[in-house]
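Before we start, here is the structure in question, set down as structure tokens.
Of the protein chains in this complex, one is absent; all others appear in place.
Chain nomenclature is as follows: A and B, assigned in order of appearance, with residue numbering initiated at 1 for each chain independently.
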Amino acid sequence: MNPVTLAILALLLPAGAFLLIGVLAPLRRSGRPAAFLSIAAVATSLAAAIRTWQLASGSVEPIRAAWNWLPGANGPLATVGVLIDPQSSLMLILVTLVATLVQIYSLEYLHDEPPAAFGRYYAYHSLFVFSMMGVVLSPNLLQLFVCWELVGVCSYLLIGFWYRKPEAARAALKAFWTTKAGDVGLLIGIVLLYRLAGTWDILELEHMVKGGTLATAGLGVITFCLYLGAMGKSAQFPLHVWLPDAMEGPTPVSALIHAATMVTAGVYLLVRTEFLFHQTPQVLLLVGWIGGITALLAAIMACVQTDIKKVLAYSTVSQLGYMMTAVGAGFAGAGFLHLLTHGVFKALLFLGAGAVIHAVHSNEMHDMGGLFKRMPQVATVFIIGTLSLAGVPAFAGFISKEEVLGATLAGGLTGPFVMLLTGAFLTAFYMSKVVFLVFFAAPAAPGHAHGHTHDDGHHGHHGDPPFLMAGPLWILAIAAIVIGVYSTFFHHAEPEFASPGWLTPVAVAMGLAGIVGAYLTYQTRTISADTLASVFAPIRVAAVNKFWLDDLYLFIYRHILLAFARLIGWTDRYIVDGVLNVISAWTLDGGDALRRIQTGRVGDYIFAVAAGLLVLMLWMRGTL
Amino acid sequence: MPLSAYLSLAAVLFSIGLFGVITRRNTVGILLGVELMLNAVNINFVAFSRFHGTALGMIFTLFAICITVAEIALGLALVILLFRMRRTSTADHIDWLKG
Partner (left out) sequence: MGFPILSVITWSPFVSALIIMAFARHRPTLVRMTGVVGSSLSLVLSILLYFKYDHVANGFQFHEFLPLVPSMGINYNLAVDGWGLVLTLLTAIILFAGSFASWTVKTRGQEFYALLLLLSTGVFGVFASLDLFVFFLFYEIAVLPMYLLIAIWGSTGEVKPEGMFGWAFKRVGVGTKEYAAMKLTLYLLLGSAFILVGMLALYTAAGSTSFSFLDLQKVKFDPQLQSWVFLFFYVGFGVLAGIFPFHTWSPDGHASAPTAVSMLHAGVLMKLGAYGVLRLGFGLTPDGAVQWAWLVGAIACVNIVYGALSAMSQKDLKYVVAYSSVSHMGVVMLGMATLTEQGINGSVFQMIAHGIMTGLFFALVGLVYEKAHSREIFKMGGFATMMPGISTAFAIGGFSSLGLPATAGFVAEFLTFIGAWQSAHSWWLIPGVLGAFFTSIYVLRVVKQIFYGAKSTDPHFQDLPDAKGTEWVAIVVLVCILVLFGVLPNLMLGPIDTTTVPLLVKMGVMR
């Protein structure tokens, strides 16, 4: 089959699954059959994606196919289609791979859900996979935006999957609004771009840029607007606030959407439109700095979290900052590489955390501890993920992180580079902290531990998870190692930039220092965590309070936006409508006053007639 | 006698009638006033008829007298009905049209 057909097939299978599950209520309510349908669809998509990648990497030119979507007098205004090149097909594999594994994993993870909710879950998942693939394969920015919004909705629906929990409903709303705020920017950027370039087609735009036919005046505003969209979706400071809250969703959802795929869409957008950003260095500089700030701040916040998912969430924000910094430095390739490896190992970490949470029935790390003995498999894969994230050689994150750091330095972003380096230390530190606290250290609060040993008999599955959950974990772990080993030892791509020789040792040293620091603090307790906390007290307070950003947004929402809305509502009722009602009331009152004239007495009427007649006669006399 | 004398008489009669209609409270009194006004008009008709030398005014007066009779009959009937319903023949008490 030709790659276009394959890509369309990959795209449409989950869409079909979604429609079937969504429309056929009995199928949805039956639960597991719906799940199997969804998994079959996405697994086939995975196969199609791999084949597409094989074909695409063989072809020099990107393969593009498009069909009319919106008509216009001078040719179609907008098209839909697919654009297949190595980038998109690699991303396609990542999306379908993680999605397949997550869906399989969810079969076990959401075992206790009622069948109807189960079906609903898989319907959302299918829609998500379809939309995400739409983003990835999109040949133009409009289609990208369309699918971009759809993944946003899937994220909203899946964060709010347990909608009965008020926190989940609130988190879903927060996620939607925050990303929507960014999307407003993206939409404006797309609209502006149409007037400037007359097209949204990525290849055509690239062609125009290369040929120098694209006006650069006003392009800065457009790229900035596009970046705003990426900022919301990829949780860049200061729009990152939604991602930690999004952890209210089921853990597999966090793994798929809020770690591996959807949140990287922003980075992907920038990677796709890299050539536009290169025309506007100021915006690129902004991207780099914001990326650096995001990476550092999120890493700091990750250090003070006690909820295992929150640690991972902030870690995701931080890593997205890394990717963005690389893009901002002008080397989108490095950012994209980190995107791919991060997708694998972060999904692994989330699914691992999910397995732990599934067993312990708590997100809090206090409630865990010493789990290595009870669930060695989960512990092993989680450690593999941690080592990848920490950037230890021979693991997936190593080379990509090196690339990001090198790119940042080569791009001349010294400030962000320092932030990233600090971030690398902190990353290793907080991830190791999680590993030590959860798997090795004795449970911090004995009372809790006792409570859970009591639970042991109650919940039968307090060991390693069953095959349906362990399988995906191992596949991702092996993938992380294979990618790591291959890229560390065998594959030496010609780098786009020259990195200084000291970079690798320093970066690795930072990672190892973080691990050792965490070991000393949380395993051997040589360094007291309390001492650390008091030394870094100001930063700690700020980090615990999330740098007061959430409070700021809440204030804006409650006391500025809603207050203003109330003012407008009041104005409408009491001024705009009020004036009208006052006029009507006056009319009625005037009628009331005039009514008195109507005495109902015959005499009065006749008197009025006579008087009128008299006046008329006098008037006529005057005129005659 | 000049025409103005007849017309003056008619005007005076009309005014008296109008005065009666406006000021009388008794419905029968009002009807009497109406009768006076109608007859003032009749005088005008007859006077003009006499001075123009045509019979048209006379004929019209006859018509008017006939109709007046009918009107009075109807008016009195109404008064009686009103009296039956409201136990009053005072016009001021009959203010159903009051707004």
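Just so we're on the same page, contacts are C-beta pairs under 8 Å (C-beta built on N, C-alpha and C of every residue); 3 or more make two chains touch, one makes a residue touch a chain.
Because the structure is predicted, anything quoted here is derived from the model rather than measured.
K.L.:
Missing chain touches which shown chains?
P.N.:
If we consider the entire complex, the absent chain touches A.
K.L.:
Of the residues listed, A:L554, A:L580, A:L594 or A:V615, which one is in contact with the missing chain?
P.N.:
A:L580
K.L.:
Quick one: which of A:L9, A:A66 or A:V146 touches the chain that's been left out?
P.N.:
In the full complex, the listed residue that touches the missing chain is A:V146.
K.L.:
Quick one: which of A:L9, A:L24 or A:L77 touches the chain that's been left out?
P.N.:
A:L77
K.L.:
Touching the absent chain: which residues on subunit A qualify?
P.N.:
Where subunit A meets the chain not shown: residues 68-73, 77, 116, 142, 145-147, 149-150, 153, 156, 160, 163-166, 168-170, 172-173, 176-177, 180-181, 184, 187-188, 191-192, 194-195, 561-562, 564-570, 572, 574, 576-578, 580-582, 584-585, 588-589.
By our rule, only the chains that are shown with their structure count from here on.
K.L.:
Please name which positions on subunit B make contact with subunit A in the complex.
P.N.:
Residue positions touching the partner: 18, 21-25, 30, 91-92, 94-99.
K.L.:
Which residues of subunit A touch subunit B in their complex?
P.N.:
Listed in rising order, the residues are 595-603, 606-607, 610.
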